[in-house]
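Working notes for the structure below.
The complex appears here minus one protein chain, its other protein chains still in place.
For reference, chains read A, B and C in written order, and residue numbers begin at 1 within each chain.
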């Protein structure tokens, strides 16, 4: 246990060359970490030589700094009451944002999941919005995920008794009030001080299952502790190249009662998300940026590298045997993107796969999960005789879901359940736990309505013949427009009011 | 017969906790009905404790309040001349609307059905426009209904004698001057004080058949009474879970001479129409809205639930036998959406089906009627040897029709006739009965022109080979745009006038 | 020969009830013709009781009034110098238009046919622009005509000697400097005082063939007289229900040396062109419009009916025998729209067909000529063993052509030549005869360039394998947009200049 360090000493290390900060009463040397900080170096330099706890706390898991900094950078405790205080100034922009927050419409006026995203866009700090909403490269896959659902159309049935409709199901043997689970998303405290716990609370009330992310802002135990007795939780795992750490995480999760382990297999490296990267530049220390040329530090991948440096790029199929040896939780591969890998996963005996492209945040032009679902179902039927939905080998999809109709389409095509991520992030960013609850309630309402209209009293009644997915694989990009012809063309006009006092 | 109630007594019940109103000289306790009122509670609260007749009359069928309120809420007559009067204030917005009404272009300038919609949008009260124009969820199906017709193209024939062209037909054995009928739509008085009677009058003049809606603003008998001798009317039925009520309605309709019973089978519950729902919020009592959170009353489905609560969610195929036992009217199922159900309907011996998705107001991503028509014709030919159009089992479609060419496409593909709803609503909302007449006259003109140009002197000459519908099933959503590439691209430019005084 | 009428007497007939006008020194009673005047009644009423020659002359063929008015309305000569003069006022709008005319860019700056249309749009009187540019119903077919060419792509060949490229051809046995002819279009004087003669002159200079329209503004003989010795002209014929008139026209054309008779078969009635119809309303006598309701005169089809009333709606295949009996000119059917009719035309022994939908001005949703070409070629090959281009039975297409590449595509697919209409109208409307010449010269330049790049030294070398037309039949209408999702999405952004003084 080192000697306490005086605040005055800390205050000397207040620049790029030597940068110490105080968090929760301890002093850390973050000089070498500056360029890897996901939030950019500028925000740290603001607290160089000072106490950063107030800024740090709401957006980091308690152990973030200890995990990311090597032990030799932990310099020891600060002498109480000697550290320099930082007065947080509130910018005009921030004031306007606070006003927007207080002007949010009442939850009653939120009618669909799109509304949450719209409110979140207005009330989130820009940086948080950029982090949550960004995706890989040109964000084509990100939007395709949603667009793909629009190529699937319904073939509803009539004159069936739909007085009672039941959209509850079981996921990996666990009850869920709907064929939807809350998918893992990182850094929840960027959107709301309670972070992922917002999801835990709402999941309890609405009877759905939450998947706890490895990169949560709240610590794993905080999230598990927030659960109600009997509440089911899954765990999403980024596999560490240090398998001992992974083993500890997994076995701890199992011991805390987690019911399913979703191993992420689509992220050996985190994707380039340019909106997020641009935000870091704007926020960065201008003196640094202007002096750096092509010889300078390459900070363009700072965030991704910092977060993902521990992820094992060498994870292989054979490692699944090891996972089976360290846990009895059902194993699910998250991020399967073609039938060949789904087949291999089945042959390896895992409990299921999530057909996912990581919300469009990894490889641009990866296909949507819903599109992959069709080929997986067809090939596993042909090659292994499986029917879906299938309790022994469950198929999940995620990405782009905004309506219960989207979920119903996935179920019709063979999915057991659908993961929803960003919409719940936006819901709690806008309204906290109540927002997530409302979002789930909206989905319930939509399920009730749409299953009635589809003529399907239960999920089992939602059969493949109820959808027409024959256009799902159409990736059409139109021939570029002929601007000369098109601009010459004058559109049709309506009969006009005598005086031009048109309303619209 | 209870004692008359003094206006002063009524005036005491002027709030949310106890809300009485007077309509047509009778007192009603509507306290519990407030949140279910399709028009929102605010408008009722405005008349709490007062005489609401003046506001009530133009937009409700005479028996609306007696049907919707249980008998114990009928408190009895008011003492004459004791009730408090309400002075209706005219807002600036309403004044502007009235001015737009007086500035409508003369009917001669209306050239197509789109014109009516455009005028209606400008002269309708916002709430009425929202109710009429809204559709389910993201309104994809609503617009697809129209778009689908644009995927069907003509193969016209030449050098045929088209001096005389005849587009008259028979529908369920009844003469119609064109293969179009006026489909059932609810709440006509929102658009015009004469409500559905506008349609009755115009139908008589132009020789088409009106389908009377269950949810008309005018009472059934008012509409039948408005018909000319010999004028044919059909009846659209929402089946009540109390079959005695349904039986009474049906047998009354038959006794009044109705020639066809269209049983709605696509609406066990009325759809979520968010434009309509948002209108109610804006109009709602602000004090209530702001105090309600997620624990508050869920009023988001008020309108749909209030209107549709009587509809039987358990209606089944076997019930058709009962219908045959209570009426000799031809039975038609309205809202069939796949060939399997059309086949079943045929096997059950009904007179026809309407291939319809309820104008896009029920299940979003239901396919257009015109698309379903193609699979129905193909499968009923293959499995039952039927040819279409077929007098024994008639196929109708509705939704999205704006031009005679749309109707002609449906006829070419096997439909007997096409239902048109909103365009006639918009026509009378803009110009009353004369508007509907003009709309029908425009269709007549278009039929004459287009049948000549198609080389088809009669409807029988409009054969399948006259259309190319091979792209009808293409539900294409383009790959999302590459905004960086596209924004970098500069469009082509024209040679420029020497001075930039361009007209356009 | 009636007595001359005094100008004072004429001046008494100066209103709707009795309207006389003077043209070229003769008095006409046009009272009953007012509502049928293609240009609207207002412009005639302006000259009621007065001498209209100055206004009449530039936009009518000399015999227009004598042809359209029955003999009993020809009242006789006016007494010289007694008629009231009309001073033509120049409006501000007209002054601005004249200024735009004088600001036209020099012809050298015109780089393509689109440029002419753009200039014409700015310098034409609104009414003329509306008449020329309008098309049927929603103008879908009009634009599809152009769009269809964009679905055809080239497969160019390399390493061929293209030092000399030759795009001359023969059309119906007549030499043409390119596989393009000037198609018939009506009312040329609306755009330029010399009307169709602009085309005659330019055609002579550039060695192309002009098709003379029945509804020209210049008289047939004026147009033929303007031709150079040896210049080839065709004649487009609307068949009159009075066959004696048609016989006279046809035999006169033959006697004047016309080399081909194009019988229009797609216009038993002229289409509804709403832009044109709206123009007439705006221009109409306001007192009349406001007093007319649905009972009023239906003037909405005035123009079309007035122009087309003489066209025989009963023209049949058998009539072709009669045509063969009255002329030896090659007969071509203009307006064939499916292979079945092309086959029948071949079997009837005509010299060719124009696959055309009348520039989109007749039946909306008729397919483009280029699309029909593919099915005609395939079926005539299969059923009659024909190869195309074929000298014995020539195929032409028109509609939507703007570039030599469009023409080359048609030739590759089997067309002998392509008709171009509006672009030449726009060219002379903007620059008179020189404009048309320039337009043809641009096409020549484009032919030279593109045949070189295609590796085709002559038209014979342009073979079907040089194009990929496999998407030609795709009539795609995308699934309607999801506005909530799309509006939430924020596009990608570029790196920004330090100060936001961006150029664009």
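Observations, loosely collected:
Here is the rule we go by: a residue touches a chain if its C-beta (ideal position, glycine included) is under 8 Å from a C-beta of that chain, and two chains touch if they have at least 3 such contacts.
This one's a predicted model, so the numbers in the text were calculated from it and none came from an experiment.
Which of A:137, A:194, A:434 or A:468 touches the hidden chain is settled by the complete complex: it is A:137. From the set A:271, A:330 or A:369, the residue in touch with the chain omitted from the display is A:271, counting the whole complex.
In the full complex, chain A touches the hidden chain at residues 96-97, 99-100, 103-105, 109-111, 114-115, 118-119, 121-122, 137-138, 140, 265-269, 271-272, 274, 277-278, 281, 289-290, 292-294, 296, 298-301, 313-317, 319, 333, 335-338, 340-341, 362-367, 473-480, 482-485, 491-492, 494, 504. Listed for chain C, the residues touching the missing chain in the whole complex are 106-109, 111-112, 138-140, 142-144, 147-148, 150-163, 403, 405, 409, 434, 437-438, 441, 445-446, 448-450, 452-454, 465, 468, 470-471, 474-478, 483-484, 487, 490, 494-499, 501-504. Although one chain is not drawn, its touching partners on chain B can still be listed: residues 112, 114, 117-118, 121, 133, 138-139, 143, 146, 150-151, 274-275, 278, 402, 476, 479, 482, 484-485, 487-490, 492-493, 495.
Everything that follows uses one rule, which is that only the chains that are shown with their structure count from here on.
In this entry, B-C is the pair from A-C or B-C that repeats the interface of A-B, since more than half of their contact pairs coincide by residue number.
A rotation of 90 degrees, rounded to a multiple of 5, brings the CA atoms of chain B into register with those of chain C. Chain A and chain C have centres, each the mean of its CA atoms, that are 59 Å apart. Counting partner chains per residue, chain B shows two or more touched chains at residues 109, 111, 138, 140, 474-478, 483-484, 494, 504.
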